[in-house]
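See below for the structure under consideration.
Showing chain A:
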Amino acid sequence: MAIRVNPKLIDELETYGAADVQNCYHCGNCSATCPFSKEPFVIPRRSMRNLQMGLEEKLKGTFEPWLCYYCGECSQQCPRGAEPGETMMSLRRWLTSRYDLTGISRLFYRSWKAELAALILVSLVTMVAFLVMGFSLGHGSLGVYAGAGALFPDHLVHILDLALAGLLAAVLLTNSIRMWWLTTGRNRNLHISLWSYVKNVFLLPYHFLSQARYSQCEKKLPWLTHLAIFLSWVTMEVLVILLLERFHSPETVWAAHVFGYLATIGLLGGTIYAMVGRVRKRETHYKHTHPTDWMFLILIAGAAFTGIVQHASYRWLGLDSVANIAYLIHMMFVVPLLAVQIPFSKLSHLAYRPLAMYLATLHTDALAAQEPAVAQTEPVRLAA
Partner candidate 1 sequence: MSFEPKIVGFLCNWCSYTGADLAGTSRIQYPPNIRVIRVMCSARIEPDFVLRALASGADGVLICGCHPGDCHYSEGNYKAMRRYPLLKRMLKDYGVDNDRVRLEWVSASEGQRFADIVTDMTERVRALGPLRIKTDLQTDMVER
Partner candidate 2 sequence: MARVGVFIGQFHSDSRIAFDSLASYAANLRAVEKVRLLGLRPKVDVKSLAEEIRRERLDRIVLAGDSPGYFKPAFTRALELAGGDPSEVRLASFREHGAGSVEVTDRAKAVLACAVHGVPYPLVAVPKPTVVHPATLVVGGGVAGIQTALEIADAGKQVYLVERTGTIGGHMAMFDKTFPTLDCAACILTPKMVAVHDHEMIELLTNSEVISVSGTPGAFKVKVRKRARRVDLSSCVACNACTEICPISVWSEFDSQLTHRKAIYIPFPQAVPNAYLVDPEACAWVQSGGTRCGVCVKKCPKECINLGEQDQTVEIEVGNIVLTTGYDMLDAAKVERYGYGKYPNVLTSLEFERMTNASGPTGGKIVTKTKQKNRRLKVEEWVADPKGPPPRSVAIIHCVGSRDTNYNPYCSRVCCMYSLKFAHLVREKLPGAACYEFYIDMRAFGKGYEEFMERIKAEGAHVVRGRTAQVIEADGALVVKGEDIVQDRLVQYPVDLVILAVGLVPATGTAELAKLLGVPRDPDGFFSELNYNGDPTYTERGGIYVAGMCQGPKDIPDTVAQASAVAAGVLRSISTGGMGNLDSLTLSDIEERAAKMQVSER
């Protein structure tokens, strides 16, 4: 049965950043150069072809874009300037919007003004909430976290954090299940045994924490930068959500604070490096920047910066009022970052990438079992 070609999809993808994919004349250079391109996942050309032809179902049905870590080799070599790297990046953004059933992510990607408005709205709501709660609970004075006059008693913040984390986890989980369904579940002729699912489950945390595949790029710096930002972010999350009391407790628990400082340095250093890279546009993967990338970086940098300011002013300088305001702004950065970015924008890749690696292994094992992989070097006798 013939699949209908939809030439309009390429216009839609332009808003996600795929501006040059139509220039590709399929010479196969990118797939042959890509360090990650191995059977049965030949990236990036197959996905680019599906995009050009508007085969939406096929595009939704593959997690190949998640296997690309944008080392930029393909874009450098492309004879037609079709920017395969940026196209894969745009496909990731598009898939993010496809996995999210609510349609909010699609709205955000299609118009960055909408996302900005949402971010501002959420941060204002957070500010008002904090102020109202602070005045009503906090006996009329602006206090810093625990102790007298705290805007929000730690345990309440703790509960809010856990609730927010739970909610986000739920959203990410549903999107991940949808990703699994689109790429694997509905695929009739692919039989993956339950044991195979269980056997490989360790891959999820492994890739989540180490981004092992990113390290296979020739240039190691991008992987290290990403790892620094990621680990710092996770440490900060752990400190803020799980160990909130000890982190905020008056007497300094050196262990917590050392990790805190390291995490802040990691976050600030990484985001500033990324932002400078995107301004200078020297490496290929920094050449094209989608508005969502900017918002993502500014939010993290803002959160980290305000975090350290309120910590320094409270702990070292004892300027409580400055700390209060810094803490308030800090929350105005953190809540939108978590509430908006994780489920509907760039940050959701923290779930999709490890899942993609996991699914890739499952698919490869299943396919290997079903049909013996064709030896790569066996030449094909074309003319009978």
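The rule is short, and it goes like this: contacts are C-beta pairs under 8 Å (C-beta built on N, C-alpha and C of every residue); 3 or more make two chains touch, one makes a residue touch a chain; residues count from 1.
How were these picked? Simply put, all candidates are chains of the complex that A comes from, given by their letters.
Everything numeric here is computed off the predicted structure, so don't read it as measured data.
Checked against 1 or 2, the single candidate touching chain A in this complex is 2.
Residues 25-33, 37-39, 42, 45-46, 77, 79-81, 374, 376-377, 379-383 of chain A are the ones touching candidate 2 in the complex.
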